[in-house]
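Note that one protein chain of the assembly has been removed; the remaining protein chains are unaltered in position.
Right after this comes chain A.
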Amino acid sequence: MAEAGKVDPMHQFTIEPMFGTDHWEIAGYSIPFTNSALWMAITTVALFLFVWGGMKRQLVPGRWQMAVESMTSFVDNLLAANVGPAGKKYVPYIFSLFMFILFANVLGLLPLMLVGVHPFTFTSHFSATGVLAIMSFAIVLIVGFWRHGFHFFSLFVPHGTPLWLIWLIPVIELVSFLVRPFSLALRLFVAMMAGHVLLEVLSSFVIDSMNSGALWGTVVGLPSFLLMIAICALEILVAGIQAYVFALLTSLYLNDAENLH
């Protein structure tokens, strides 16, 4: 990626087919197994191992079981608080969503370059986050119309709407409703991409300034390096927060579908 000291901070997001699977396709759509798909697979395996390690089902849990149970309880409490008793049946979906995004974000931050592996954060692609967002939105629509029929449209007329605003409020509500999948997908994708670009740019500062000599290395490189350490911590926080926000917003939207306003 670095040619003559030039670093392209966007190069890390490039999707490349792997293992010679370029020609794979279904019904005319090319679906090569890319580095993005590889990291989805790694995320899936890591998540499977994590939950599997907590399946000992002991009465007095060990550390690992405690960790897994605290994650399921976290999702359970999230749904109980935001949706109520009806939220129990969404635990598998919200848990999968939350843990998939969380593991993807954290795995993408691991400093695996040290052992020669280039981590890829597929949550920094809106083509991936968009699928998750549309899936959540579709579930909200299906549940809403399934449970309430056309009464679901009353979602667009909140309680206490003044009669003379009845022509405006539903339009605003409709727009805010339709924006939900985009805000879900774009928030995650932008947050992950911005963090990775920032880290890449700062690391290029460190490398280039060091190459320009000891003076620039001290004046520019060292502060950039210290800033990188702080931003790494921040990015770990963001990885958790973005997964939480995605799960939280999905459960809030599910609440609309389950209970209307």
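The definition used in the following text is that a contact is a pair of C-beta atoms (placed from the backbone, for glycine too) under 8 Å apart; a residue touches a chain by one contact, two chains touch by 3 or more; residues count from 1.
In this section, contacts and distances are computed from a predicted model.
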"Aspartate carbamoyltransferase", "Potassium-transporting ATPase ATP-binding subunit", "ATP synthase subunit b" or "Glycine oxidase" - which is the UniProt name of the missing chain: "ATP synthase subunit b"
Where the unshown chain meets chain A, residue by residue: 10-11, 13-15, 26, 29-34, 36-37, 40-41, 43-44, 47-48, 51-52, 54-55, 57-59, 61, 65, 68-69, 72-73, 76, 91-93, 95-97, 99-100, 122, 124-128, 131-132, 135, 189, 193
